[in-house]
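Shown here: the complex without one of its protein chains, the others still in place.
Coming up: subunit A.
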Amino acid sequence: MIEVKNLHKRFNKLHVLKGIDCRVSAQEVVCVIGPSGSGKSTFLRCINLLEEPTEGEIYIENVKINDPKTNINNIRAEVGMVFQRFNLFPHKTALENITLAPAKVRNVSKQEAERDAHKLLQKVGLTDKANVYPDQLSGGQQQRVAIARALAMKPKVMLFDEPTSALDPEMVGEVLAVMKDLAREGMTMIVVTHEMGFAREVGDRVIFMDEGCILEEGTPEKIFGDPHNDRLKSFLSKIL
C-alpha cells in the first residue's frame, strides 16, 4: 500500500531523515515512536508531501508520489492527516469543516456532503455539535471533528501526528476510542504517538525512530517486551 525507499530530508544543512525504508500494507496500523526531534513528524509529512523529500522514493498504491508528474492534490485527497494541534478552520462550523473539502475537491453536492458529514459526526460521537464553531468545543471534541474532517475525503490512509499530545488527560481516551474504531474497521493508519497503551493494543507494528533513522521495528510484543537496541531500551525506560 505504502512503500518508502531510502527517504532523506534536509532542511538546508540540517539532515532530519537519513534514509528511511518502510512498507505499510493495506489495513495495517503502524505506530511510530521515538524521542522528540527524531524526525517522526517530518516522516509523516513527507508521506502527503507537506514536506518535499530531498532524496528517495515514496509510493502509494504503486504510484510514485514525489514525482513532478504526479498531481499532488490528488494524492493528498487520498491521504488523511490529523494534526497535533487539530488545525480546525475557526471561521467554519464543525459541519462546514467536514463538508468543505468533499464539496470543493470532489465536487460532491451540498446535500450529499452534509449527509456524509452528519454520519461522520455520529461516528465520532458529536451528533449535537454540527453547527458549533471550533472555539466552543473542547480539545477532545475538536480533535474528533478533525478526524471526521479527514475521513470525509474517504482516504485510503490516515496519518496521525501525536493526535492526543495537546489534550488534557481526561480527553485522551475519547480520541483514542475513535481511532480504535477506525483501526477495527480496517483503516490503514500510521500513528505517531506517545500513547504506548494504544500502540500495544491497536498497533500491528511499532517503529522506533531516533535521529532520523528507523532503529528497530516489530510487533508491539517484541518492541515493548524484548527490545534490542540500546537507545530503544533507554527510551522505553524513560517513557513507561
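Just so it is clear, a contact is a pair of C-beta atoms (placed from the backbone, for glycine too) under 8 Å apart; a residue touches a chain by one contact, two chains touch by 3 or more; residues count from 1.
The definition used in the following text is that contacts and distances are computed from a predicted model.
Missing chain, UniProt name from the options "Glutamate transport membrane-spanning protein", "Deferrochelatase", "Cytochrome c oxidase subunit 4" or "Tryptophan synthase alpha chain": "Glutamate transport membrane-spanning protein". Of the listed positions A:31, A:58 or A:150, the one in contact with the omitted chain in the full complex is A:150. The hidden chain makes contact, of the residues A:23, A:64 or A:104, with A:104. Of the residues in subunit A, those that touch the hidden partner chain are 48, 50, 73-74, 76-81, 83, 85, 87-91, 100-101, 104-105, 135, 146, 149-150, 153.
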